[in-house]
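Of the protein chains in this complex, one is absent; all others appear in place.
Going in written order, the chains are labelled A and B, and every chain counts its residues from 1.
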Amino acid sequence: MNSKSLITGVAGAALLAAFPLITGNPYYIHMVGTIMIYAILLFGLDIVVGYTGQVSLGHAGLFGVGSYTAGVLFLKLGAPLWLIIPASIGVTAGFGALLALPALRVTGPYLAMVTLAFGTIIQILINEMDFLTEGPLGIKVPKPSIGGFQLDEHGFYWMVLALMVISLVVVDRILKSQLGRAFEALRGSPVASDCMGVSVYRYKVYAFVISAGFAGLAGCLYAYSEQYISPNTYNFELTVLFLLAVIMGGRKTRSGAMLGAAIIVLLPKLLDDLEMFRQVATVLAVLMAVGAVVGILRKMTTLRQMALPVVGTIALAGFSFWLESITDWRLSIFGLMILFVVYYLQDGIVGFAISLFVRKGVRKNVQAMADVDAAKDAIMQAANTGHIEPGQDLLTATGILMQFGGLKAINQVDLHIRRGTIHGLIGPNGSGKSTMMNVLTGIYVPTAGSISFAGSSVVGRTSSDIALSGIARTFQNVQLFGEMTALQNVQVGLHHTFASNLVDVSLHSPRYKREEAASVARGLGLINFVGLGDLAQEEARNLPYGKQRLLEIARALALDPQLLLLDEPAAGLTAPDIKELVTIIRKIRDHGITVILIEHHMDVVMSICDQVSVLDFGQKIAEGKPAEVQADEKVIEAYLGGTAT
Amino acid sequence: MEIFLQLVYSGIALGMIYAVIAFGYQLTFQTSDTLNFGQGDALMLGAMVGLTLVNRGINYWLMLPIVIAFGLVQGAVVERIGVAPAIKIKSEFGWIMSTIALGIIFKNVAENIWGRDDLKFPSPLPESPIKFLGANVLPMELLVVVGAIVMMLAVEFFNRKTIYGKAVVATFNDRDAAKLMGINTGLVITFSYALSSATAGFAGALIAPLTLTGATMGAVLGLKAFAVAIIGGLTSGLGIIVGGIILGVAETTTGFYLSTGYKDVPGLVLLLLVLAFKPSGLFGKSAIKKV
Partner (left out) sequence: MLTIKNLEAGYGKVQVLHGISIDVPKGKVVTLIGSNGAGKTTTMRAISGMIKPTAGEIVLNGKRIDNLESYTIAKLGLAHSPEGRRVFATMTVTDNLILGAFARLTGSRPKGDVAGDLERALELFPRLKERRLQLAGTLSGGEQQMLAMARAVMLNPEVVLLDEPSMGLAPILVEEVFRIIEDLKSRGVTMLLVEQFAAAALKVADYGYVLENGRISVHGDASKLRDDPAVRAAYLGGGH
C-alpha cells in the first residue's frame, strides 16, 4: 500500500474507533457497526461482481448461512466465540463451493439465475428445517464473551472494527496479488485466461469460495449484532441491496464497498423520515439540474443525455411531497437507483469521483517503477524438452479431422513442426487455419486424429493444461484483459511462476513478496522486449491497436513456451509496425522458441518462415519452403481461383 | 391412486403455466440474446390487473384481451427503458440489473396499489370438479391447459403465416441478415418483449383463480419458469412443454407427499442440476465457441 492510502486508512480506522466514545448513543453505534458488517460482506461480493464480473443474486443466502451457522452452533452446542467465527467462515465457504459447481459452466444471466435459485433454496431450507434452525421462530443470540469477559455494545463494536480492518487488508492484498489478476482475467477474456494457464473453472470456484467466506464472517457478526435472526431477513430484497451497494459505491475499490454499505444502511432510515427525505430529494434535484447545466455548458455532456436524470430527480422530489409515507415505496426507490447507476454511473460514486479528480494512469497502484530493474534476460532460452534436438519434430499432428455437424473444417491434415523453426500456415479464408490453432490449444477437441507435443499427447487436455505444458498463443481478435494495465496483462501470463497460496498472499509472506517482485521485473523485461517499454502502466484497452497485438505476444511469452502460435499477428498493422513485428518474431526464434505463424500478409510469411504449409477447404494442398509454395500451381489456383494467367 | 392422478392433473396445469412463461423467455432470448428478469412480475401484473377489472364487473372473458393489451404495453416499456439502452452499450450486466430493477419496481407498485396480502380471484367456471379418467379435475385447470396451448399455437400461426411473424423468425435466425431485408430489428425486439409480457400476463389471469393472487406471486414463478426454459434449451418449443409438465407434476407431488414448504425446491434444484451438467438444455444444441 502506498503511503497516501496508509495514512488515510489509519486515520479512518482511528476515527471509527473513537466513534463510540464521541457519541454515547447505542443506536448510532449499532448502526455504524452494521455498516461495517455489511462492508465485510461487500468486500467479498466485489470479488465476484467487480472482478470476475458476474452478477450474484445469492449472497443474501450466503449471509444467512453465516448467521445461522453461528446461531445454530450457539443454540445447540453453546459454542464459544473462537469456535463460531472460524466455523461460520468455513461452513459458508463450503456453501460457496457448492454454489460454484452449477455455476462453473455458465455465465451472465444463467449464472445470475443459478445464484438466485441457490439463495432461494437456502432461504426455504432455513425456514423449513426447524429441527435445526427453529424455522420462522428464529434464534436469539446474545452478545459473545471473550475469555469469560462479556462484550458490551462498545466492546463488540471494536471487535467488529478490528475484523473489518483485517478483512479490508486481506481482501486488498488478495485483489492486488496474482489471485486478483486471475479474477479480473476471467472477466476480461475467459478464453485468453485458459490459454494463459489460468483455469477459468478453478478460479471461478476460488472467487465464490473466498467471497462466501467473507459473507460468512459478516453473517456471523450480524447474528451477534442483531441478537436475533430469522429466515425472512435473508431474502431477495437484501441480495439486491447488496448488489446496489457494490455498484453504487463503486466496484473494484474498498472505499466503494464501504460507501455502498453506508448507503444501504442509511437509506432505509432516511426513507422512514419523510421530512428529511423531502429535503434531501429537493437538494438532489437542484444539484442535478445545476450539474447538468454546468456539464452542458462545458460540453462534457448533452441535453439529451441529461434530460432523463434531471426530469427524474425533479419528479422524485415532487413525488415525495405528494406522498404521506415513503417507506412503502422503498423498493421502488432502490429499483430507480439501480437503473440510474447502471446507465449513468457505471463506475459508482467512487469511480466517478476518481475520474474527476485523478489523472488517468496515475491511480494504478504499482510499486515505484524507478527502482525495479527490468529483467534483462526476460525471455528464457527455451529449455530443451524431452531431449528433442533442433530440427527434430517438436509437435506432430496426425490425421486431424475436425467436424462441426456436416462441415469438415479440417479434413485429414498432418503437420510436422520442427524445433527451432518458424512454420507458416496459410490458406484462403475458411480453409481451416484458425480452427487448427484452436485444436492445437485445446479450445476444440478434434473429431479424430492425434497430436503429440514434446512426447505427450495433447488431445483431450484442457486449454490451461496445454498452456502450462509449453504451448502459448495469440488471438486473431485481440483478447487482452482490457481493464488491466499492460504489465498486469503480462503478469497474468506469469501466473504459473507463483507458488504462493491464499495464506502467503494475505500475510505478504517473504515467498509472496519475492514472487511478486520477480513477476514485475520479468514482466517489464518482456514488455521491453516487444518494444512497449513506456506503456507498461497504460490500461490495455487504451493502447493503439498495433501495440495491443505486441502486448499479446509479450503475454504469451510469459508462459515460457516451447511453441508459440501466432494467429494473424500482422492483421491491421501498418508497414512500420509490421517491420517491427518481423524483427521480434526473429528474435523469438533466436531464443530457441518454435513458432507457428498464421498470416495473410504474404510478404511477412515469405520473409521469415522456414517452412510453409498451405490449407484449402480444410486440407493440406502444399508444403515446403516459402519460395516453392509461392510458385506452386495448386496454391496459386487456391488463392486466385480458376486458371490464372 | 386417485389422489396421485389428481396431483398429476394439477401438475400439468401448473406445468403449462411454466411453459407459457418460459415461452416468453425464449421469445426475447431468440431475438435479442436478453431475458427479462422481471418476467414473473409481468405475470403478477396480469393477474392483478385482471382481478381489478373482474371486481369492477367486467366479464372474465372480456378481461383477457384487455390484460393482453396491458401486457403488450408493459413489455414494450421494459424493453425501451431497461433493455434497448443496454444492448446499445453492449452491456450484459446492464440489462440483467435493469430488468431486475424494473421487476422490483413493478412489484412494489403492485404492493402499494393492491396491498401485500393474497387475494381471492373469482373463478369464471364452476368450482366443482369433473371426473376425468378416474380422478377429479377442476374445470379451471382444463381452461388453463387449453388457454396455454391456444396461445402458443396462436403465436406459432403468427410466426408462420404472416409476413410480420416471418420477420420475427428471421430476426431469431440472423439479426444482421434480417436488417438487410429491410426489417427494423430494434422494433422486432421491442415487439418480442411486448409479446413476452403479454403472454405472461395472460398466463397470470389464467392461473389466478387456481392459486392465491398477490404481489408476491411472480417472484419464484419466474425463476422456476426459467428452469423450464433452460430444459427446453431456450430454442425448442416442445422442450418447454415437456419440461413444464415434468416440473409441474414434480411440484404438486412434492407438495403433497413431503410438505408444502418444500414445494418450490424441486424446480430450483432442477435448475441447478441442468445448468451444472447440460447448460444448453435437454433439447437444445450446444453453441460452438468461436475465437
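Observations, loosely collected:
We adopt the following convention: a residue touches a chain if its C-beta (ideal position, glycine included) is under 8 Å from a C-beta of that chain, and two chains touch if they have at least 3 such contacts.
The model shown is predicted, which means the values in this text are computed figures rather than measured ones.
Within the full complex, the residue among B:T185, B:T199 or B:T216 touching the omitted chain is B:T185.
Touch with the hidden chain on the side of subunit A covers residues 428-430, 544-545, 548, 568, 571-572, 600-603, 605-606, 617, 630, 635-636, 639-645. Contacts to the hidden chain, counted on subunit B, fall at residues 163-164, 166-167, 169-170, 172-174, 176-185.
As a convention for this text, only the chains that are shown with their structure count from here on.
Interface of subunit A with subunit B (complex): residues 53, 55, 57, 101-106, 108-110, 112-114, 116-118, 120-121, 124, 127-128, 191, 236-237, 240, 243, 247, 328-332, 334-336, 338-339, 342-343, 346, 404, 434, 438, 443-444, 475-477, 479.
By the touch rule above, subunit B contacts subunit A in their complex via residues 34-35, 37, 81-82, 85-86, 91-94, 96-98, 100-105, 107-109, 111-112, 219-220, 223, 226-227, 230, 259, 261-262, 264-265, 268-269, 271-273, 275-276, 279, 288-289, 291.
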